[in-house]
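Notes follow the structure.
Note that this complex is displayed minus one protein chain, with the remaining chains in position.
Our next item is chain A:
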Amino acid sequence: YKFYNRGISKYLSWISKIQVNHPAVLRRAEQIQARRPVKKEWQAAWLLKAVTFIDLTTLSGDDTSSNIQRLCYKAKYPIREDLLKALNMHDKGITTAAVCVYPARVCDAVKALKAVGCNIPVASVATGFPAGQTHLKTRLEEIRLAVEDGATEIDVVINRTLVLTGQWEALYGEIRQFRKACGEAHLKTILATGELGSLTNVYKASMIAMMAGSDFIKTSTGKETVNATFPVAIVMLRAIRDFFWKTGNKIGFKPAGGIRSAKDSLAWLSLVKEELGDEWLKPELFRIGASTLLSDIERQIYHHVTGRYAAYHDLPMS
C-alpha cells in the first residue's frame, strides 16, 4: 500500500458538539439487520467477497510456529480448491486479506507465508494488546520491534483511560506517536468500544483516531465482554463518512470479535454498503477480524455447491 494517511492537525470543535442518541441508533441497527437479505448465487458471491476481507487471526497464549504455519496456509487457500472450481473462481486469486498475530509470532508468520508463496501482509497487534495498560515507552518499542520483524500492518489499542477522563488532546498525542513509530506500516487503531461507556465517546474517539493519522479504525480487540455490534459500527461508520466529507480522506473500518457465522458477515457487508457505499467494499478500506468465520463461510459455500451440509472433517482445519 503506497499511500498512508499522514494525519492532520486536530480540530477539537468538530467533536465537541456531537450528540449520539442511543435508542435511535439501536433502532437503526435492528432495521438494517432485518432488511437487505442476500440469497442464492448472489449470496455465494458475497461470501467469497467476505473471505477476501478477513484478517485471519490467532491471538492465543498457546500459539506456536505449527499453528501459525497452518493459519498461513489457510490464508493462502481459504476455500477448498474443488469448491472454487465448481464456482469457476479458482483462478481469481482468492486469499484472505491479511494474517493477524501477536508480535512474538510475526517472524514465524512471515516465514510461513514466504514458504507458501503468498504476499499478503502480516498484521501484528501492539501497544500492550489487549488492555493497553503499559508504559508509553514500551508500547512504542513494541510497534518498532514488530515493524522490524516484518509486519506491514500494526493494530494498536488506544488508552481507554484517556477517553473515560475526557483527555482528548492527550489521546491525539499518543496516537500521533504510534503513527510515527509505525513509519511506513499501516496503522489500525482499536477503539475497544465495549469499554468506552457511551456511543458519544465512540464517535469522539473515532474522530480523534482518524485526525491523528490512522488508516483504519477497529471496533474492538475481540477480548472484551462486548465486541463488534451494529450500533457501535453505525456510529463509527458515520464518523468515517463525516471525516471523508470534511477532509476528503477515506479511512478504513474493521469490526473484530464475535463475528462467527456467515450470515453475520453478510449483514456486516450490507451495513457498510448502506452507510458508506460500494467504494468502501474493498480490502484497502474494509476488513473483518475473525478466526472461526472462515470455516462457517466454507461450509455455506460447500452447501451452495453440493446441496449438502458438510461434516466437521470434510473441510481442512485452519
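The working rule: a residue touches a chain if its C-beta (ideal position, glycine included) is under 8 Å from a C-beta of that chain, and two chains touch if they have at least 3 such contacts; residues count from 1.
Rule of thumb we're sticking to: contacts and distances are computed from a predicted model.
Undergrad: Would you kindly match the missing chain to its UniProt protein name, picking from "Translation initiation factor eIF2B subunit delta", "Vacuolar protein sorting-associated protein 16 homolog", "Small RNA 2'-O-methyltransferase" or "Aldehyde dehydrogenase 16 family member A1"?
TA: For the chain missing from the view, the UniProt record says "Aldehyde dehydrogenase 16 family member A1".
Undergrad: Just to verify: which one of A:Thr161, A:Ser198 or A:Thr292 makes contact with the chain not shown?
TA: Result: among the candidates, A:Ser198 touches the missing chain.
Undergrad: For chain A, which residues touch the unseen chain?
TA: 19-28, 35-37, 198-199, 238, 241, 245, 274
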